[in-house]
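Structure provided below as C-alpha cells; questions to follow.
Now for chain A:
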Amino acid sequence: MVVAMKASATVLESSIAFEPLVIAADRCKGCGLCVDACPKHVLALTEGPVNPLGYHPVRLVDSIGCTSCALCARVCPDAVFDVYARPKGV
Partner candidate 1 sequence: MTAEPTLAPPAQARLVYGRPDALTDRSSHYCPGCGHGIIHRLVAELIDEMALAPRTIGVASVGCSVFAYDYLQVDFVESPHGRAPAVATGVRRVRPDAFVFTYQGDGDLAAIGTAEIIHAAARGERFSVIFVNNGIYGMTGGQMAPTTLLGQRTTSSPLGREAGLAGYPIPITEMLALMPGVTYTARGSIADPQLIGRTKALLRNAFQVQLDGGGFSIVEVLSTCPIGWGMTPVAAMEHLANDVVGTYPLGVLVDRRPGAAAAKRG
Partner candidate 2 sequence: MVAAETIRPLEADPAADPVARRPLLMKGNVAMAEAAIQAGCDAYFGYPITPQAELLEWMAKRMPELGRVFVQAESELAAINMALGAAATGARVLVSSSSPGISLMAEGMSYLAGSELPMVLINVMRGGPGLGSIGPSQSDYFQATKGHGHGDYRVPVLAPSSIAEAVALVADAFELAERYRTPVMILTDGVIGQAMEPVSAAYRLPERNPAGWELTGAVDRPPRVVRSLHLLPEELERHNKALQAKFARISEREVRWATEDLDDADIAIVAYGTSARIARTAIERARGLGMKVGLFRPITLWPFPSAALAELAPRLRAVVVVELSAGQLVEDVRLAIEGRTSVFLHGRTGGMLPTPGEVVEVLRRAWALSAVRPEPGRLGGDDNDR
C-alpha cells in the first residue's frame, strides 16, 4: 500500500513517505516464505490480481511496522527484495 506524498516538506510527510522495501513484484512467485519469516508480520500476498508470471506477489502492508531486518530478503528464492534502513527521524 503506497501512501501518496504531499508537496510540502515536514516531519509528518516524511514519516509516512518512506518505503523500506522495494519489491520486484513481477518476479515474485507467491511462495509465501517471506510472509512466514517476517517477525513483524508486515508482509502479505496480494489477493485478486496476479503478476505476469501468474502468481499473487507479496506486498508490504505496513511500512511503519517494518524494521528493515531483511529476513524476507534472506529467505526469498527469487531475490525480489531490496531492503533500505529507515533514516533517523523518518
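A quick word on the picks: all candidates are chains of the complex that A comes from, given by their letters.
Heads up, the rule we're going with is that a contact is a pair of C-beta atoms (placed from the backbone, for glycine too) under 8 Å apart; a residue touches a chain by one contact, two chains touch by 3 or more; residues count from 1.
Note that the coordinates shown come from a computational prediction; the quantities given were computed from them, not determined experimentally.
Evaluated over the candidates 1 or 2, chain A touches in this complex the candidate numbered 1. Interface residues of chain A facing candidate 1 in the complex, by the touch rule stated above, are 2-3, 5, 9, 14, 17-20, 22, 24, 26-27, 29-33, 36-37, 53, 55, 68, 70-71, 73-88, 90.
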